[in-house]
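Report on the following structure.
Missing here is one protein chain; the remaining ones are kept as they sit in the complex.
Let's turn to chain A:
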Amino acid sequence: MGWVADTLHSVTSIQLRELFNHFISLGLIVTSALVIWKVLICVSGCQSPVVVVISASMEPGFGRGDILFLHTSKDPIRAGDIVVYNIDGKDIPIVHRVIEVRERQNTEEAYILTKGDNNPSDDRVMYNPGQKWLQEHHIMGRAVGFLPYVGWVTIIMTDIPVLKYILIGALGLLVLTMKE
């Protein structure tokens, strides 16, 4: 009867090994994605180094679904820069162009006014009531690079959340069932 147990053992151990292999390769994919993201954060100095444009306010330069790469540097912000800013209490970052800068003489604090290229008026209507200027702590980064259309993937996925789970499920299934 010994050979039956042996065979059974060898079969289960192979399957177990294969299963482990699949989980490890799945883990590798997830961790390498994380590593790439974290490296991007280090290089750019931004909390979120990539943003997807979701409005048409910068048309025809940037359209919905385009991707911008951000960079944070010590260089002061000047008129013409395209900045990503976050108004206190609102969580959707906005990508607009700086049209006015006032830099204080003694403190070197900068007061910044922005406007979307495609908007008829400046952004004061979008700031909090009574807020006239953006300051350094509102600014998340400066746009330095541009990649068209790629952001549509995330826009579609946030619009139709079911799609996200289907995609993640399908990818997971694919990795787990792949034969070596």
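Keep in mind that, in the parts below, contacts are C-beta pairs under 8 Å (C-beta built on N, C-alpha and C of every residue); 3 or more make two chains touch, one makes a residue touch a chain; residues count from 1.
In this section, contacts and distances are computed from a predicted model.
Engineer: Choose one: "CDC45-like protein", "Signal peptidase complex subunit 3", "Actin-related protein 5" or "RING-type domain-containing protein". The correct choice is the protein name in UniProt for the chain not shown.
Structural biologist: The missing chain's protein name, per its UniProt entry, is "Signal peptidase complex subunit 3".
Engineer: Can you list, in ascending order, the chain A residues touching the missing chain?
Structural biologist: 60-62, 78-82, 97, 99-105, 108, 117, 122, 143-148, 174, 178
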